[in-house]
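One protein chain is absent from this view; the other protein chains keep their places.
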Amino acid sequence: MKKKANFNGNNLLLVITIVLFVVMYAIGCIVYGSKGFSQFQSFLNILIGNAGLICVTCGMTCVMITGGIDISVGSLVGLDCMILAYGMEKLHWSAITAVIVVLIVGIVFGVVQGFLIGILGIQPFIITMAGLFFARGMCAVITTEMVNVANETFKKWATIKINLPFGGYVNRRGIYMAPYIRITVVIALIVVALTFILLKFTKFGRSLYAVGGNETSAKLMGLNVKMTKMKAYILSSFLCSIGGILFCMNSMTGSVAQAKGLEMEAIASAVIGGTLLTGGVGNVIGSLFGVLITGTIDALVQFNGKLLSSWSSIAVSVLLCFFIILQAIFALIKERNKA
Amino acid sequence: MENGVVLTMRGITKTFPGVKALGGVDFTLRKGEIHALMGENGAGKSTLIKVLTGVYDFENGEIHVEGIDSPIINHSTQEAQNRGISTVYQEVNLCPNLTVAENLFIGREPKKFGLIDWKTMNKKAQQIIDDLDIGIDVTVTLENYSVALQQMVAIARAVDMESKVLILDEPTSSLDDNEVEKLFGMMNRLKEQGVGIIFVTHFLEQVYAVCDRITVLRNGELVGEYPIAELPRVELVAKMMGKNFDDLASIKDADDTCIKDELIIDANGLSHKGKIKPFDLEIHKGEVIGLTGLLGSGRSELARAIYGADKAQTGTLKVNGKEVKINAPIDAMKLGMGFLPDDRKAEGVIADLSIRENIILALQAKRGVFKLIPRKEQERLAEKYIKEIQVKTASMETPISQLSGGNQQKVIIGRWLATNPDFLILDEPTRGIDIGTKTEIQKLVVKLAKEGKSVIFISSEIEEMIRTCDRMVVLRDGMKVGEISEDITQATIMKAIAGGDSNE
Partner (left out) sequence: MSKSANGDSFIKKLTGSKVFLPLVCLFLVILINVIKSPSFLQISINNGVLYGRLIDIANRGSEIAILAIGMTLTIAVSAGTDISVGSVMALCASCCCTTLVGYGVASANKLNYPIFIGVIVGIFVGAVCGCFNGFMVARLKVQPMVATLVLYTAARAIGLLVSNNQNTYVRVEEYKYLGNFIKIGKWECPIPTPIFVAIICVALATLFLKKTALGMYIQSVGINKNASRILGINSVLIIFVCYVICGLCAGVAGTVASSRIYSADSNNIGLNFEMDAILAVALGGNSLAGGKFSLAGSIIGAYTIQALTTTLLAFGVKTEQAPVVKAIVIVLIVVIQAPAVQNYIKNRKARKISAGGGEAVAK
């Protein structure tokens, strides 16, 4: 029997995403080319600015593949930044200690959420919403002031420039300007690569897909559904903590209002990148493009200069809404074909 | 253990609270045999299978599997699988979003350097698929293939787990003829390889097309085991349904018919893809029509298409002579229809609401949201129907979920009576109910007909229908195959249900 067309709705979503990114970036180059949008460095700046978001989105993708969601990530990033800043500045921890503490906090946070969702089977949205408010509140418990990071080691990590051997240009004064990235980008890309391998080449990674595809089947095929779900949330919170550290390297501050609404950007990036809200489908490469799209929107709003910053969150919401509706329509069509 | 026997079950007994589901059932499966397990609703087929696969535990009896000396007791499907007993269900229990290869190997993927070795996995998977002559690409996600192919992949997975016993639980319900043909080809190949197959199905044609032996269960008891050649269809149907009339008095007097000439329902070519093929049906006022056929023959689906529970995709429907369009159940209700679905739990009761609310809801829906039935009126109605159909309850405010099955069913019948319908569809109203209540419901049907109402009555128990119905519509394999209006006896009905060359 011949197989049906392999080009299904899910692939289509990914193609739409990549085309959208190219089109959006091209428009940016045409409209704001004179302001330097078309330079290679502008592209790298999008990566630098969103390194933290990339990590968070990787974790979000894993959770969403199981059919769940984690809306605590924005607040957790905020809490991470606060712990880093407060720990290094007020408690005089070394940079390494602070980083380790943050990672442990991330894991503990994930274990609690994972237990409640995976083992006790409570709706992920309720638990992670409680997590959202808990983490945000904990920021305020630590301190309600804004703390700037002045730790030398941490500053050094954050300011390392890694010059790329290609894509540079000679500026007006005749000096060669090599394009550069920061260490945050390297870490973020490593996280993407590792998550990719995890999802594609490990039993745990494939279990995530199986659970998201059909929980009953996964159970009948002998997979431990509860543990898989729990681990997904631990992974999400852990990657979120790495993202928090990267985020702090960019902002160098900790405050209660830090990274507000980041959960939305992460979910939007994952959904735009082709992760299905119903679970079972998604990959980090798509999510990376999702982040690039949301990052490009931010960059476009910034380059315009006159637009209010709230335009970018509106644009992201509209995009998210568009993709949600697309997914819903695909799902309805699929159902109709089945019946 | 006898030579060539892979599985024996002896004296299996299983009791659910208040019900004996299996009473000392024996079952024997030989090597390289396709063995049909037959029986109507509540016969105990699925309970037997679930006992075998470890979903249920059992009180008495022994299960032996070839190669294991002592009797086995499975505690989970996983354990059963490890002992060589695999099951493929009606709904494909695979992950549609993964590739065929992954579905075959999930949980035991081949690895290289600790990572999944996709190349080897795909190669091995392709080999398995090719060996069984399924002929699909294993690197494609499963959802791109038809249900039949998915089912075959599920079987391939089961076989590759080195099963000695393969249970196919109604695998053909959603397949078309071509796909069934393919599936049978595969079953025959497996049979040649020496796998013992237990085949559960409701389709008689299929049993006679592929099986070697039949075991029939009825009411949790073993009726017998027969080689296929020694059991003609009519006898099989008779054995499944049982011939014993319970000695209840006849409910209907022969001369007491009240059928009028006016048509209430006139359906022309109604159908629902994959469920019921186009059918015509006329129902007169005051007539009780029985829909008969085995489970899965389309008897529920026919009723659902008229009522709009599953919207009919083709054909026209005339109610009281006027052509109507039914898009949702409420449209049918406004035309004076009522429908008692067969799955009480999923489509009947609103579990946490009180008996009173459950009774008046349909009437309320018919009146519309803004015309709330006053509390006094609600209580009067609830009281009236609790009395009239004898619901046993302390108070009308008791949540319906606290009642027994029979009483829940009565409440739902009360719900429809409250809407004062001209035409009522009762789909298995007597399932899982004690004898006394059954008779009450039958009497009620006859009484309704006397009042000039029309009823469609669906039941697995033929004698029940013979007692109540004026005319029988016979269905087989999703199609209306005939009507019997004179000489309604068990023999004629069973002959019609069995179909084919019934002297085979």
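In order of appearance the chains are A and B, and numbering begins at 1 in each one.
Everything that follows uses one rule, which is that a contact is a pair of C-beta atoms (placed from the backbone, for glycine too) under 8 Å apart; a residue touches a chain by one contact, two chains touch by 3 or more.
Please read all numbers here as calculations on a predicted model, not as lab measurements.
Asker: Under the definition given at the start, what are the shown partners of the omitted chain?
Answerer: The omitted chain makes contact with A, B across the full complex.
Asker: Looking at the full complex, which residue from B:309, B:411 or B:488 touches the chain that isn't shown here?
Answerer: Touching the chain that is not displayed is residue B:309.
Asker: Can you say which of B:44, B:348 or B:499 touches the chain missing from this structure?
Answerer: Residue touching the absent chain, from the options given: B:348.
Asker: Which residue from A:198, A:256, A:272 or A:300 sits in contact with the chain not drawn here?
Answerer: Counting the whole complex, the residue in contact with the absent chain is A:256.
Asker: Consider the whole complex, including the chain that is not shown, and state which of B:190, B:333, B:396 or B:426 touches that chain.
Answerer: B:333
Asker: Have a look at B:268, B:313, B:364 or B:490 and name the one touching the chain we're not showing.
Answerer: B:364
Asker: Could you list which residues of chain B touch the chain missing from the display?
Answerer: Interface residues of chain B facing the absent chain: 309, 328-330, 333, 339, 341, 346-353, 357, 361-362, 364-373, 415.
Asker: Which parts of chain A are in contact with the chain that was left out?
Answerer: 69, 71, 116, 119-123, 125-127, 129-134, 136-141, 144, 256, 261, 264, 267, 277, 308, 310-311, 313-314, 316-318, 320-321, 324-325, 328-329, 331-332
Keep this in mind: only the chains that are shown with their structure count from here on.
Asker: Centroid from C-alpha atoms only, then distance chain A to chain B, rounded to Å. What do you get?
Answerer: 47
Asker: Residue numbers of chain B touching chain A in their complex, please.
Answerer: Within the complex, chain B touches chain A at residues 77-78, 81, 92-98, 102, 106-107, 109, 115-116, 118, 135-137, 140-141, 143-146, 149, 182, 273-274.
Asker: For the complex, give me every residue of chain A touching chain B.
Answerer: These residues of chain A touch chain B: 1, 3-6, 8, 197, 200-203, 206-207, 209-210, 212-214, 216-218, 220-223, 280-281, 339.
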